[in-house]
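Here the complex is missing a single protein chain, while all its other protein chains stay put.
A, B and C label the chains in the order they appear, each numbered from 1.
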């Protein structure tokens, strides 16, 4: 079943395809009385918007959001909030090639295998364009948990990783890569340009930190905060890996090394480390929540690759059109949005059970 | 809310604590007419059972499963299947220390922060003992998707990884580490012994492969197979990282390298690679499903570590008692079970929507 | 939590208020490959449309539906179907009275008690206008279960009930009351006119029958077909009672009278009666599904009634504006839609579990 809803009590449902008339989200379960208008959502969409630099797709979308319901006199009413973003730049082109042959790495073959056919225009439902709906919904989620600050950045493009010693929060929004390391950003400019010109693409690692999450949010086992965050991150197009805290590196540590020791602190414990990424037993410890997300390289590349047609014949395909040379870059606001959506949901769930 | 249910139409709910009278699971939505008795479940539990070697906890549990409902004349009836495993070896001991002080890396502090108090006996609900319920439920799930073969193994303990060249499927059940590389298994014997004797513990990486999954299972976006598998794996105690296919390594590849090229094959495409781990756009491609799961080192260690008490005073704590020196080892049957549970659910969902 | 989603695998979510820019629904889980365009939905909306006779509200809404996603080349793709209906005739008026004083029988006071404030324009989310979204979604549901024929009608307005001896299916769409008894329709004309002129309103009973539902759809207990239909019907504005089969009358029968005896039939049993309304143990028996639904009289009446203001002061209020003198009449297409939505969901669920 194509479930397109995420969340338990603060829930959102997205709809829309790359080349349909519009995309959107319905946010349900939002508390009433929160100040909300389009201006509170638009800046987050603008951060994700395509066409803002030569390092993202050249599709020109204003990504102007409209609130169609759930808000009255500038405040949420507690009823579903319908958000719509019109598709403006669905450039008419010839899709006959992609309609007939499967692009390796893409969802083309899998969709055909599942549904018998597919909307091949620009990737249809599997297009990264869907993530604009998440960012819009995420902007609402942020308002539900105003005490939380969520900050993501690109940690690596391809095999080139930032130097933690250079980490500067102020840099993140100062370059087209959401890169906190100015030196790395300079290198990436060349690197991404080269990939773009070669008709190739690059993967990326996005890191995210949420501070201000109170100890106690989350829940054991099947609603573990780790599990919800992993599901949220993995639901984003092109994501193939998630780590909470030290993640795979923790597997190489000993129990003593991995233990986040505690000392008496002002409010609860003062932790001496945060290998756990702020989550123990699925529940927030009050430390910063930390996660890392791996984006594979964009599947749409100009370089021709071996494939087959719908009829099973051998073929070669090159994906012409406008594509992100590194889809992970614009993943930054999307990861932030998903984290906000998980935390808003968990905040309400915690209040439900624990008052 | 402490959701303890997993799945959408093939669903299971687990209950029980380490030191209560029993643990169990209720499996709902199982198709009718499937041959099922305790003997079909017990072997899987036996693989996970504690106390079978000196490399796992010395708690002695027979882990004998009883089917209390949902089966008649040896076949599933389509009604909920209640599975119960009695706790036998809840050794009486003095819990005053762990009741008062928080074990770093453990769920102790987080549970107290959330619920105001906790069942401190043996970890309560956060104990790895809960995973026996998953293995029992997973045994039922396997019967729902008999065409699928699911196989997990330990790929690394601490920083010592197997040599893929030595991979031998027959080895996996031939040593106490579920290790497919005989040479590595020999090294790990020493390594785990050393950690155990030092009162330390080790992390591990578990890999899993599911073959026979037909192209088409899974669904876009919020029910992406990647997302469901990540949520499933991350819901296991001590797991902090999940990768599908190449995972984080894919982030370092170029689009051409990462493309799983296709040639005409006997049934659908013959893929030339499987960087995607058998999933594209959230939907199975028919290739083997591949994932990797990172287990942190067991938090319960004999080495004393700095901590605080419930009253906020400075303290030191060493976790006496019987613990797995490397909880990832017994994670192998648990990862397999979770993969089986996800696939059974997705198989039914696919049938619901696509006939 | 204001859950605005209905269904388990064939699910829909509605959004929108009476006086916002639009209302709509997102249908998720629809099987792929079903022929669908606006023309397949519009006729059902036209049946529910206000302003078609003097016996319904005089609000003039074209209720033109737009499909924004989930359809490609005239067929459903298996991805979410977004349906939108613009609000055209939100006549500007002075809402100061209704903003300040609670209309008895209305949701006004309850919304304020829950949310702290409310969108008072035309009833906001509690307006019967929301049911247009259900009718649109229901039109899609019908296409999922084409073997089923769903037919509802008004059985009583106020205390005036049709004569079963006069039942004529062809009459139902031949008068403005969806009344299968021409004689009753004639009487109702006067009755509803009188109520309208007196500034009063009337309740109604709607009956519904679904034929062609195969034995086996439905499920025991918490997803009993009776339970799903009751939830569906009771979720409609103004509904306060539901009966399956003989309903309350069955409580006055003896076991022998109530037993639906069986004889050998062509395909399964030939039933001699249908007291159970086509459902036994929560599962369809293959007989027609029969239910009855009670609509209370429209709460919006011109007759002034005693009430209080938001500040707790005594007041009197008369609801001016355009209202249905008998909201049950336009309930007919809504009940049909909800039955279609339940059956589409159950059809897919049955296929999921029982193949």
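Quick notes on this structure:
Everything that follows uses one rule, which is that a residue touches a chain if its C-beta (ideal position, glycine included) is under 8 Å from a C-beta of that chain, and two chains touch if they have at least 3 such contacts.
This one's a predicted model, so the numbers in the text were calculated from it and none came from an experiment.
Per the touch definition above, the residue from C:184, C:276, C:329 or C:343 contacting the chain not shown is C:276.
Shown as candidates are C:41, C:71 or C:239; the residue that touches the absent chain is C:239. Among C:40, C:143, C:182 or C:305, only C:305 touches the chain left out of the display. What chain A contributes to its contact with the hidden chain is residues 8-9, 29-32, 78-79, 220, 348-349, 351-355. Although one chain is not displayed, its contacts with chain C can still be listed: residues 1-6, 8-9, 14, 102, 104-111, 113-116, 125-126, 130, 156, 158-159, 195, 200-205, 214-224, 226-235, 237, 239-248, 250-264, 268-269, 272, 275-277, 279-286, 292, 294-301, 303, 305-308, 312-314, 328, 349-350, 352-354. Interface residues of chain B with the unshown chain, by the touch rule above, are 1-5, 9, 11, 13-17, 20-24, 26, 28-29, 32-33, 66, 68-70, 72-73, 75, 77-82, 84, 114-119, 121, 124-125, 348.
Note that in this section only the chains that are shown with their structure count from here on.
If each chain is reduced to the centroid of its CA atoms, chain A and chain C end up 38 Å from each other.
One simple way to say how far apart two chains are is to compare their mean CA positions; for chain A and chain B this gives 26 Å.
Among the residues of chain B, those in touch with two or more other chains are 8-9, 220, 349, 352-354.
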